[in-house]
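Complex shown without one protein chain; remaining protein chains in place.
Chains here go by letter, A, B and C, matching the order in which they are written, and residues are numbered from 1 within each.
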Amino acid sequence: QNFDAFQVADIRVEGLQRIAPGTVFTYLPVERGDQIDRRKTAEAIRALFRTGFFSDVRLERQGDILVVVVTERPAINTITLTGNKDIQTEDLLNGLRGIGLSEGETFNPLNLDRVTQELLRQYNNRGKYNVSIVPTVSNLDRNRVDISIVIAEGKASRIRDINIVGNETFGEDVLRRNWESGTSNWLSWYRRDDQYSREKLSGDLEKLTNFYLDRGYVDFNVESTQVAISPDKRDIFVTANVAEGPVYTVSSVKVSGETILPQEELERLIILKEGDTFSRGLVELTSDAIIATLGNVGYAFAQVNPVPEIDRDNRTIGLNFFVDPGPRVQVRRIEFSGNTTTADEVLRREMRQFEGSWFSQAAIDRSKIRLQRLGFFDTVDVETPPVPGQPDMVDVKITVKERNSGQFTFGLGYQQSYGLITTLQLVQNNFVGTGNRFALSLQHNSYSEQFALSFTDPYFTDDGISLGFSIAHSDFDYSDRDANLANFNNAVSSAEFFSLIPLTETDAISVSLGIDRNQITTDDFNTPPMLIDYLVDSLGDRARYPQYHVDNDGNPQTDPSNDDDDPSTTDPLTLGPYRKWNINAWRLQLGWQRDSRNDFLMPTRGLYHRIGAEIVLPGSDLEYYRINYNFEHYWLIRSWLGLRTAAEIGYGDSYGDTRKQQCRVYDELGELTTEFENCGLPFFRNYYVGGPNSVRGFEANSIGPIYTFGDSYQQALGGSFKTAGSFELYFPTLFDNRGTRLSAFFDWGNVYRGPDVWEAKTLRLSAGISLTWQSPMGPIAISYAAPLQYERHDQIERLQFTFGGSF
Amino acid sequence: CATIKGWFSSDKKKALEPAELVEIANPIRVDAAWSRNLGDGRARQGLRQRAAIDGERVFVSNDEGRVLALDLATGRTLWDSAAVEVTRSGSRLSFWKKGIRDGGLSGGPGLGNGMVVAGGRNGEVVALDADTGAERWRTRVTSEVLASPLVTAGGLIVVRSGDGRVFGLNGHDGSRKWVFDRGLPNLSVRGNGAPIEGGGLVYLGYDDGSIVALRALDGALAWEQLIAPPEGRNDLERLADVDGEMQLGLNELYAVSYHGMMMALASDSGRPLWNRDIGSYGGLTLLSDRLLVADPDGNVWALDRNSGAALWKQDALARRWLTTPAVQGDYVVVGDIEGYLHWLRLSDGTLAGRRRIERAPILGTPQVSASGVLVAVTAEGELIAFPQPQ
Amino acid sequence: CATIKGWFDRQDSEPTETLPVEAMYSEAKSAMNSHNYERSGRYFQRLVARFPYGPYSEQSQLELAYVLYKQGRQEEATSAVNRFIRTYPTHRHIDYAYYLKALINFDRNGSNILRLLRQDMSSRDLAGPTQAMNDFADVIRRYPNSRYAPDARQRMIFLRNLLARHEFNVGAYYLRREAFVAAANRGKYILQAYPQSAHEGDALALMERAYRGLGEEQLAADTRRVLELNYPEHPALNDAGWPEKGFFDRLDFLNRLNPFD
Partner (left out) sequence: CGIVYRQPVFQGTLLDKEYVDQLKVGMTRQQVFSLIGSPSVADPFHQSRWDYVQTARRRTGDTEIKNLTLYFEGDALARWEGEYFPEADSELAAEMRRFGNLARDKDKPRQPRPAGN
């Protein structure tokens, strides 16, 4: 090894098995013809060791040939892990691969020690202190090794007791309310909150400090904490010694430094006033408000430093918010990433911040909300990194994680009230990434066939005016018992153009013009008489259709009484019970809506109002209008508890000739009263309430006035005045993926013949719980509800679910 | 096929179970004189609750923060006075969280100079009159008081608080005379050693495996000796607490650390005399000629006092997490994790008798009165007294 | 209880564990040629693990990377090719390894339905193409006269045009929204970042329209002169509406939908 310097004529490598000589030469810092001395040899050896391929390297001299003698490290054949229950094998293998230990890699014994430390660290983080990890290396032929790691996880040590010493003013339960570490309780098997980890505890102590600082205890301090373990290493005991100190009040509040905006404008943002008890949370909120206000007009790097002047004697604290605006910044480029399907323009058109314009934090925040409301993305992350070399420029980098924003359900769906649905349904809100909504649906269930095709371009104009059209044909045979509806058949085909015109960021008006043609077939024996009378009164009588079927003499079936078995004579036809009415209508819809909800699928905050009028234009067969008002309000009561209140009110009536028409009047139970009245809303456009998407706990469309025919078979008639709504408590953070939501709800609602007969005690009430899940195949909702206030004859249905989305 | 065997408690699990109890040839008759219930005990706080006996009176604390004086013979309550208040609270909304109990008394009370001194979990130190239970004075230290306070002959009250500090309080009014402070490792075994006094010095065992001797007068550090150096790769392996009872001989001090080291030191200078590689989380009991100790594996040892040589070793109670041994007559008594009290013959350590108090572990050391009555307390708060077995 | 263990993973009796190296290699190769990439991947993987050195294992590591790339498993393919480059820096096919690494990024999000419906990939995530650009540049820098260098140059030209088209599309959008400074800067960015790209004329036209929008007649005129000099036949010169598309052109994405015309 130790030879003095010499000129290297040639280099030879010995001991190579797997590694090619060329590899050694590339990493060896010595070339032929170099002068080599002690320093160079040491450097060469170090270089070869750094490659990690060799367990031993020696340089020798034979004449003036430099001989490099190496022994290769073995390659790893297989790695087997046994005994790990808490952490999956893949996660462990990924961890090992991270530190260079995977099949096929060269095996370096040093790594093995790092492996045991790494696995130990992973287990200690989970509170498993007495885990034992034994790695064994077994040599194989051809310089290979097998590694097997035996893990004995042992029991996790659980926190048995937490004691806070020195808390005079607040009880321990108040202080430890939203701590992550807790003592074992019956939920610990799931929430693992009784597993001790140092990070969790330090996070909790910070919460404790914030709790006191937010209530004026400026001098609060956690003096020391002790963690002790029981002799059998099973239980952990945590003690935190705190000194509360006195409560401070705010003595003076002012803003100083370069405020850009007039002083009093910023001072209006200060939440704390003189005399209030000090609260660091409010100070932070004030700083954030000032920073945001300056950030909205170009000062992206504004900093606000609340300088406290503490007067310990009379326990007051003066606050001077020192503003340092930094440079006025402009945005150079806006770049999107993660949009493998969605086109760049679909994202860029939602941006309220433009390139080449001064930076505005409000515009960027608004853009983030608008991107979230598209419903195409699971997450939208916004970064504003400074541009290197340009101190007054930033880029805006937005990373999105796309979700399948549509449904492609082909095959069977099942909705309780509609029975088995065979469906071909393609709904794509982000059709081929162009941001346009395309929906095609062919649906067949026990009492209806539906075909619908609709297409909408939300940005027909650059300013966001959307334009769309839809054509649909459906054939409802209400005679089927499941539908609980009045027994008649209605074939509707319609075509419609619609558009949404934005007025402000949140308000918009909607306009749509369409034509629909209803073909109603009634059955004189089964259809409730009031429906037939309505049609006759408002549209005039219709003849009954002859009934065709062949009798034994080959002629069309005649009345059995006058069938004379003689094929040459034509016998008079019997008339079936069916009569048909065709009603054409030009429909105009006008609506105003305000939508400030912060997410498309699972909003947690925001308001939604929509008031719309649907008018069938004069000149149509029946002239009527319907006015609907929808209301939804989301807000977060706690970080883990959200409330959704919703209400819907609808009223419809006829006008013009149809209204002048006089129709017979029936009372609640379907008895004919003798008087006449103007014919209100046509029955086939009545409102219905009840079912999985309206008042849960009742069968679909079954609430409201009914007509009972014969013994039990009852038909819901719907009504022209609808009031319904719901209060829903939901838990946004219970499940980690955003698409799932568990909620407890209280639904109410009913439909009436008119507002004059509305009574609170006839409202149907129900309460229950529901689980919604955004599956890749579309939304699935399961709910269980118990009716609280209902009539004897109501049809109760406690368990309800919808699959494949309602169209 | 380890999985299938794993379903029926594989042998690895059996290794941790307490050893089965073997029949005793002709067991001595042991029956209780009386027993009392003290509320739901200290199991949740992992504290070694024990009684304090002075002559014919037994002093204990219950889970409502009250100190009781009982008559040794009959168990009748002589007086019962409130020492610290306990707030039991659990907000109705979070029904899944058990009510959180804040405050309450911790280890056994200290006795001396006609006073009973109790330590609380919120750092309270309360002195009551031993005869009437009337409160003399009350003060507060910086952290929970786990070990029983020491009442020295000279009237000084020495209190060890949980954050590693030792307070010297004036016996008359509880005012603070001196404070000694020393750091702690970031993980230690639950509980602290009670301070003991001798020759003007106060001796304390610390959680980093060392013994500290302070001058009773001013709390100055007289000497300090490391019994078991904490070594190992992580906090768990470095546990070396000296939490158990230490014993003071003529001029030697005996102590044992959790980390498997027992040592005799010269009480004036701290010079080590002899040491043995036997550890314990409990403490030692000193007799005229021998020392008794129970190690974490459940073996009971009797060692020669001067050399540390083993006289006898009883391993029938393996893995039963035994308490510090107590001596009643010529028997050695230990409590275990399943609530049994075991009587072993002092001479050769053979099993003599056993009685089960209740299905809850016995953590605190059983106390024996001058008149030979043994008083033990279980972790669920059951107090029971056994007169001398014949 | 060995039998029970046997049921779950027939590890030992599997041919991949017992065949000699030559048979393993030929088996893997034939599977690859018949496009059964999953099976060939499995054989290559076990061959590399069982016979870590010798000529077969070097070749197999490279083929393994190719097979993973063909299966669309981008991350594993990239890590396999990186491991090959690190272990055999002087292998005679090392240029192919660098070329394969670039190919993997080139097709990163190519195989989905968008390609079938011929949507404009320049307006989707550009992380793959940008990385592929650097990798191909690496191939040309390291092995200028390698067999794969010409194809690498072609693909770089395609990528440069793709990235330039992205810039132009964004510039045109901002022009339509009358955000003239943004449009001008996007044009300038094309000239600086992608010289001689196919969209250089468009960039100049974009800047000219933007300056005109800003009322900067002098800048607009100078830019127009440069455009006329270099790209006399550029549509913007005579069609005032450029780059605006007519109403029906805006629906052109519809006719691009039918993959058959």
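Keep in mind that, in the parts below, contacts are C-beta pairs under 8 Å (C-beta built on N, C-alpha and C of every residue); 3 or more make two chains touch, one makes a residue touch a chain.
Since the model is a prediction, treat every value here as computed from it, not as a measurement.
Asks: Could you run through the displayed chains and say which ones the absent chain touches?
Replies: A, C
Asks: For the full complex, which residue in A:Val24, A:Ile270 or A:Ile369 touches the chain that was left out?
Replies: Counting the whole complex, the residue in contact with the absent chain is A:Ile369.
Asks: Which of A:Glu335, A:Glu449, A:Glu505 or A:Asp653 sits in contact with the chain that's absent?
Replies: That would be A:Glu505, which touches the missing chain.
Asks: Among A:Thr80, A:Thr136 or A:Gln390, which one is in touch with the chain left out?
Replies: Per the contact definition at the top, the residue touching the missing chain is A:Gln390.
Asks: Per the definition of touch given earlier, which of A:Ala300, A:Ile334 or A:Val689 contacts the omitted chain?
Replies: The missing chain is touched by A:Ala300.
Asks: Per the definition of touch given earlier, which of A:Gly356, A:Gly650 or A:Gly749 contacts the omitted chain?
Replies: Going through A:Gly356, A:Gly650 or A:Gly749 one by one, A:Gly356 is the residue touching the chain not shown.
Asks: Touching the absent chain: which residues on subunit C qualify?
Replies: That gives, for subunit C, the contact residues 177-182, 184-185, 188, 191-192, 207, 211, 214-216, 219, 222-223, 226.
Asks: Under the stated touch rule, tell me which residues of subunit A contact the chain that is not displayed.
Replies: Touch set of subunit A with respect to the missing chain: 260-262, 265, 288, 291-293, 295-298, 300-301, 303, 326-328, 330, 352, 354, 356-358, 360-363, 365-366, 368-369, 384, 386, 390-393, 463-465, 501-505, 507-508.
Everything that follows uses one rule, which is that only the chains that are shown with their structure count from here on.
Asks: How far is the middle of subunit A from the middle of subunit B, if each middle is the mean of its Cα atoms, in Å?
Replies: Centre-to-centre distance between subunit A and subunit B: 56 Å.
Asks: Could you give the separation in Å between the centres of subunit B and subunit C, each centre being the mean of its C-alpha atoms?
Replies: It comes to 73 Å between the two C-alpha centres.
Asks: State the interface residues of subunit A toward subunit C in the complex, per the touch definition above.
Replies: Per the touch definition, subunit A meets subunit C at residues 17-20, 22-23, 25-26, 75, 77-78, 103-105, 142-144, 332-333, 336-345, 348-349, 354-357, 432-434, 462.
Asks: Report the residues of subunit B in contact with subunit A in the complex, numbered from low to high.
Replies: 2, 12, 44-46, 87, 89-91, 94, 96-100, 102, 121-123, 142-144, 162-164, 184, 186-191, 234, 236, 239, 258, 281, 296, 321
Asks: Would you pull the subunit C residues touching subunit A in the complex into a rising list?
Replies: Those residues of subunit C that touch subunit A are 48-54, 57-58, 83, 87-91, 109, 112-114, 117, 119-120, 123-127, 166, 169-170, 173-174, 176-177, 179, 181-182, 184-186, 189, 253, 257.
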